[in-house]
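Every protein chain except one is present and positioned as in the full complex.
Chain nomenclature is as follows: A and B, assigned in order of appearance, with residue numbering initiated at 1 for each chain independently.
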Amino acid sequence: MMMRRRDFLKAGVVAAGGIAAGATVRPAIATEEKGTSEHPATLALTAEGELVVSSTLGRAAAGGSPDEVRRGVPGRRWVMVIDLAACDGCGKCTDACSKSHFVPSDREFIRVFKMRDSPTAAPYWFPRPCFHCDDPPCTRVCPVGATFKRQDGIVLIDAERCIGCRFCMAACPFSARVFNWSRPENSPAAKARGYSPEWGYPRRVGTAEKCDFCADMAREGKLPHCVSRCSMDAMWFGDENEDAVTNASGQTVRLTTLLRDRAGYRFLEELGTKPRVYYLPPDNRSAPAPGEASASPRAKGAGH
Amino acid sequence: MPGVIGAFHELDAAVHAIEELKQKRLGEVTVYTPTPRHELEHAIGAGPSPVRRFTLIGGFCGATFGYWIATWISDYWPLVVGGKAIASWVPYTIFGFEMMVLIGGLSTVVGLFINSRVPRLTMTVGYDPRFSHGDYGVWVECTPADAVTAESVLRESGAVEVRSER
Partner (left out) sequence: MATLARPLPEEKGKRVMRPNIATADVQLPAVRDYEQVDREIIGTLHPTVAWFMGLGVAIFFLLIGIAAWCYQIYSGVGVAGYNPPVMWGVYIITFVFWIGIGHAGTLISAILYLFRAGFRTTIYRCAEAMTVFAVMTAGLFPILHLGRPWKFFYLIPYPNWRYIWPQFKSPLIWDVFAILTYLTISSTFLYVGLVPDIAVLRDRETNPVRKRMLSVLSLGWRNSDREWRHFARAYLFLAALSTPLVLSVHSVVSFDFAMALTPGWHTTIFPPYFVAGAIFSGLGMVFTIIIPLRRFFGLKHYVTINHLDAAAKLALFTSLIVGCAYMSEWFVAWFSGSEFEKAFFANRIWGQWWWASAILYTCNMVLPLSLFSQRLRRNPTWLFMLSLTINIGMWFERFVIVVPSLSHEFEPWQWTSYRPTWVDYSILAGSFGWFSMWFMLFIKQLPVIAISEVKEIIPPKLRRRHEHGIDASGHHLEFEPSTPGEYD
């Protein structure tokens, strides 16, 4: 079912009412403690003017209702692990992401950089999606609440609300966000699906966008496009609450064990944004380092 | 309201006239002056202006409104942003402060308007354009019977022109 704009807005009104009704307890830290139990049924006004109680109002074929889009999948804490030792910089993740999100050619949601920590260290490939920080500097500065943090850890952008002030982009220390600088050309396939913040297209001029952790795929229990297309099994995706992450080959391992055994870290952790993307250091490489094998033309060199 | 108006070129003459009229207790004295002078203010001897109450009340209302609007909207449409409570009073102090200044300032102006009876649609009797130019005007409200006394007081104090109005 494709939602029309009016339905979407109407549902938004109702969803807002539902949230307001549920928000009796005010936690100190909203992201951490805004309870998953707090998932009230939604009041909806039918076309005939009757008030009905519904929990599935406006649910699209894929993806949730506006209410669910704002809340996220209950009980989940999505997390990504990127194994820098296994990444060969082929750029398939970027390709898969761009294709599935209809990303225009001038931008990439997940970028692969050639990194080197010090003059004596070996270089390595570094894929950078949005880190979906638990303390995101971007959501805090958004003046209209267009970008938001969900219970399942995903940070999304609602382009219908975005006014394009680019404060989030200035605030993001990782430059994860990109902007629709001119009128975007939306393909018919993109238009046909209709807009939801969970996939971010069709695009609008003058709005920000970024990697969305493939929130619609996660809702269906599938891996994000970048993870499932990674031929080196360098990317893992899963649920922190389950303590399990899965890679493209279907291997599922314990998150805590993986991070402990491989000394997992988070990028620029000292900034205090608490990213939800972990990196495994590039030691005991299973993939060729930059310079050892043919590098993908897509990958960007350091300090370009 | 009937009364007598006297126009003065000189400040000390106007002050003298006001003091004389007050002694004679003829009626309420109003002085028109191109610019506020302390000499005239002391001669008139009015109490403190009540505008300050308007400022105080407006400021309180504004500060309350500023905190309230931010808190209420945050609770009404709870936007989850990282690491901040839904209604976090620290940043909302900015709204409290700004609304205090805004409403406090505007209510000060309202207080000014109410207390000094502006905007007024008609010129009251006695006013003359020269009182915004360089002359001082002394207006005393009095019955026609007292008008003669008032006129003579004003003339003796050095008024350049004295006129009875009704």
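Operating definition for what follows: a contact is a pair of C-beta atoms (placed from the backbone, for glycine too) under 8 Å apart; a residue touches a chain by one contact, two chains touch by 3 or more.
Note that the structure is a prediction, hence the values are computed from the model and not measured.
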Fill in the blank from the handout: Of the chains on display, those the missing one touches are A, B
Exercise for the section: For the chain that's not shown, point to the residue among B:M99, B:V140 or B:V153 touching it. Expected result: B:M99
Fill in the blank from the handout: Cross-chain touch to the chain not pictured, restricted to A:V79, A:I110, A:C142 or A:V245, is A:C142
Practice task
Go through chain A and note every residue touching the omitted chain.
Solution key: 9, 12-13, 16, 111, 113, 137, 140-145, 161-167, 169-171, 173-175, 178-183, 204-208, 268, 271, 273, 300, 302-304
Completion exercise
Residues of chain B touching the missing chain are 9-13, 30-41, 44, 46, 48-49, 51-52, 55, 59, 66, 69-70, 73-74, 76-77, 79, 81, 84, 88, 91-92, 94-95, 97-99, 101-102, 104-106, 108-109, 111-113, 115-124, 127, 129-134, 158
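By definition in this document, only the chains that are shown with their structure count from here on.
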Exercise for the section: In the complex, go through chain B and note every residue touching chain A. Expected result: 75-87
Practice task
State the interface residues of chain A toward chain B in the complex, per the touch definition above.
Solution key: 16, 19-20, 23, 26-31, 34, 133-137, 139-140, 142, 145, 148-150, 273
